[in-house]
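Here the structure is laid out as structure tokens; the discussion comes afterwards.
Removed from the display is one protein chain of the complex; every other protein chain stays in position.
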Amino acid sequence: MLGGALTPADGAALLFWGVVREQNDGRAVSQLEYSAYGPMAQREMLRIADEARARFGTGAIHVVHRVGRLEIGEASVAIAVASPHRGEAYEASRYVIEQLKQRVPVWKREGYLDGHAEWVPGFAPAVEAAR
Amino acid sequence: MLGGALTPADGAALLFWGVVREQNDGRAVSQLEYSAYGPMAQREMLRIADEARARFGTGAIHVVHRVGRLEIGEASVAIAVASPHRGEAYEASRYVIEQLKQRVPVWKREGYLDGHAEWVPGFAPAVEAAR
Amino acid sequence: MIVRSLFFATYRDMAGHDELAVELPSGARVADLVGSLRARGGGLARLPDSPVVAVNMDYAPLATELADGDEVAFIPPVAGG
Partner (left out) sequence: MIVRSLFFATYRDMAGHDELAVELPSGARVADLVGSLRARGGGLARLPDSPVVAVNMDYAPLATELADGDEVAFIPPVAGG
């Protein structure tokens, strides 16, 4: 995922993975299923990467989110940042994951050990200007 | 490098690489050579990882530094952090690289395109308590 | 005019469909579409009266004017990552 991202100007590379945990808010999770509004999710992730590049002056940023059923220990999201300097790499990576959680149209259904499943409460995206 | 680090309690994984850049402070770098006080460098990196784990409450942290000749685009250092939560993963990773630069006995000799080479100025490690 | 309404996650469960084509008078706004859907009753009556929507994949306020063929997605709170 970083292979194509690094250029000779880059001095730092940072790869973040969000991973399915066995516990969420104290409940034992057995599995997760992600669904998405795919084409819009793709567009929002590209926009967030563009914003992060412009804001922090990094090199390439790649963002991938999986959908479908995931087991504990599997990565749901991966964010790769290449950057001339490390400080900006950390800031950009953090920006991308926080924005992704707030506005990319992806939903998560958790299955618990007791057989019950439910949609995980999330963030209401901010709606700004009229188009 | 992360393979053995993740446990079912971890929800985030972060991998940082420091990479040799073509430029440092405006001079065109052609290659780099790292040397180290190997056994002590190893010990300091383990200590820093232990400090970060204790301070931020992460899971496993692995740190590797290369020595010898490196070309542009090659990684000199890699830091892998597994953590229940992402905020702590970012903080711990950042702590490790900053501490590493300040106290791990590793030195860098840069070769420039004009054939000249020199030791890169660095940080004088802090010496604290008498033993 | 006809607009496509898309439903996801909890809204999909309420609607009982992934999508629905809705006929609206020309000049209608997102708020009119929401009102029309809620008025159908059943699960759709439980749609919030000010849901977050995206029109043609951009988040858009309820006052946004719609055009024939627009795709209006109803976006419950997101939980990616």
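Note that the chains are named A, B and C in the order they appear, and that numbering of residues resets to 1 at the start of each chain.
Operating definition for what follows: a contact is a pair of C-beta atoms (placed from the backbone, for glycine too) under 8 Å apart; a residue touches a chain by one contact, two chains touch by 3 or more.
All values derive from a computational prediction rather than experimental measurement.
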Touch partners, limited to displayed chains, of the chain removed from view: B
Positions on chain B contacted by the hidden chain, ascending: 18, 34-37, 39-41, 43, 65, 76-77, 97, 100-109, 119-131
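We take it that only the chains that are shown with their structure count from here on.
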Chain at maximum distance from chain C, centres defined as averaged CA atoms: B
Centre distance in Å when chain A and chain B are each reduced to the mean of their C-alpha atoms: 25
Inter-chain centre distance, chain B versus chain C - centres from mean C-alpha coordinates, in Å: 50
Residues of chain B engaged with two or more neighbouring chains: none
